[in-house]
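Before we start, here is the structure in question, set down as structure tokens.
One protein chain is absent from this view; the other protein chains keep their places.
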Amino acid sequence: MAQTFDRPEIQTPENLVYSKTTCLTDNVMHYCPGCGHGTAHRLVAEVIEEMGIQSETIGVAPVGCSVLAYNYFNFDVQQAAHGRAPAVATAIKRLLPEKYVFTYQGDGDLAAIGTAETIHACNRGENIVIVFINNGIYGMTGGQMAPTTLPGMPTSTSPYGRDVETMGNPLKITEIVAMLPGTHFVTRQAVHTPAAVRKTKKSLRMAFENQKLNKGLSFVEILSNCNSGWKLSPVKANKWMVDNMFPFYELGDLKVNGEMINKD
Amino acid sequence: MAKVVGDIIIDIERCKGCEVCNAACPNDVLEMSQEVNGKGYHYVIKVNADCIGCSNCAVVCPDAVITVYRAKV
Partner (left out) sequence: MKELKLMKGNEAIAEAAIRAGADAYFGYPITPQSEILEYLMMEKPHERTGMVVLQAESEVAAINMVYGGAACGKKVLTSSSSPGISLKQEGISYIAGAELPCVIVNVVRGGPGLGTIQPSQSDYFQSVKGGGHGDYRLLVLAPASVQEMADHVGLGFDLAFKYRNPVLILSDGVIGQMMEKVELAEQTPRLSNEELAEKYPWATLGKRDGEPRHIITSLELESSKQEIHNLKLQAKYKRMNEEEVRYEAIQCDDAEYLMVAFGSSARIAQKVVSMAREKGIKVGLLRPITLYPFPSEIIHKLAGQVKGILSVEMNAGQMIEDVKLAVCGKVKVEHFGRYGGMIPTPTEVFNALEQKIIGG
């Protein structure tokens, strides 16, 4: 029997500092190994547990890799048509203003097919949280070009790299929604390192706290790897994200308490 | 001065062997197993007792596989 390096004397309830949140189910996630979706799910669930709002929360799942988010979130979830989650969430929040309502959407869902719903929910200042996972690719359908795919980045529908002359430019929708009067908090974070994960969680907490205070729409973009779509190992994909995604999609808050952050 | 010691429990059947935790560990506690779990993944294992309970591994784990304990001795 190999040595396990277990220290049973430390593994006691009073020493417990981290365990899986009760706001996630025990279902094994279908995401590829190392995918940022799992981490983002966990952070949303942890914030909901810490705020004690599990019975008060209704999530809206998109179409895309996270279409099955309802299998993992241990609270009420509606699964919306492709791109329509902000419209669905609008109605839920208008009809149940005392509940916490959020959407969880990928880049194709939020920034391509659902652009209208995203912009208008943000512009109306719906009192909801939008969690936006940007990995620059369509994961679920097999790695096609997304609205957020970087210039020159190869995908299955831009096999020679995204040619902005013919395929258009990547859309920085987070910058767009930050300019709308209805958004209260807009930030771009990542989940590739412990420090980044902890910052993302703080942003998510702030977003849900804003909702508690009826502040308007909070928009949390999370840059994530799609190692299968990018055809890299998870660790290399995170490195690629730092080297290629971060220069284009700059991390940090874009708008806090309804005020634009001047980065100059 | 009190020394901080830690330990983790890995739910090896849920581990997908992505190695993200491995990269996040400051004390090189983690490596991938030679064996595979029920899903065929080389899961993460502890290779020394240098854990300080910093939770970095658990925080970056997409599959919530790791439980962390920390104590001052």
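When the chains are written out, they are named A and B in that same order, and each has its own residue count from 1.
Everything that follows uses one rule, which is that a contact is a pair of C-beta atoms (placed from the backbone, for glycine too) under 8 Å apart; a residue touches a chain by one contact, two chains touch by 3 or more.
The shown structure was predicted, so the numbers you read here are calculated from the model rather than taken from an experiment.
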Exercise. Of the chains you can see, which ones touch the chain that is left out?
Worked result: A
Exercise. Which listed residue (A:Leu16, A:Met51 or A:Ala81) would be found touching the missing chain in the intact complex?
Worked result: A:Ala81
Problem set entry | Full-complex contact with the absent chain, from A:Ile10, A:Cys35, A:Val60 or A:Ala178 | A:Val60
Exercise. Since one chain has been left out of the picture, which residues of chain A touch it in the full complex?
Worked result: 54-58, 60-61, 67-68, 70, 73-81, 84, 87-92, 94-96, 99, 116-117, 119-120
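Throughout what follows, only the chains that are shown with their structure count from here on.
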Seminar exercise, completed: Residue set of chain B touching chain A in the complex reads 5-7, 9, 14, 16-20, 22-24, 29, 41, 46-49, 51, 53-56, 58-64, 66-71
Seminar exercise, completed: Per the touch rule, the chain A residues reaching chain B in their complex are 4-7, 10-12, 15-21, 24, 28-29, 31-39, 42, 191-194, 197-198, 233-235, 238
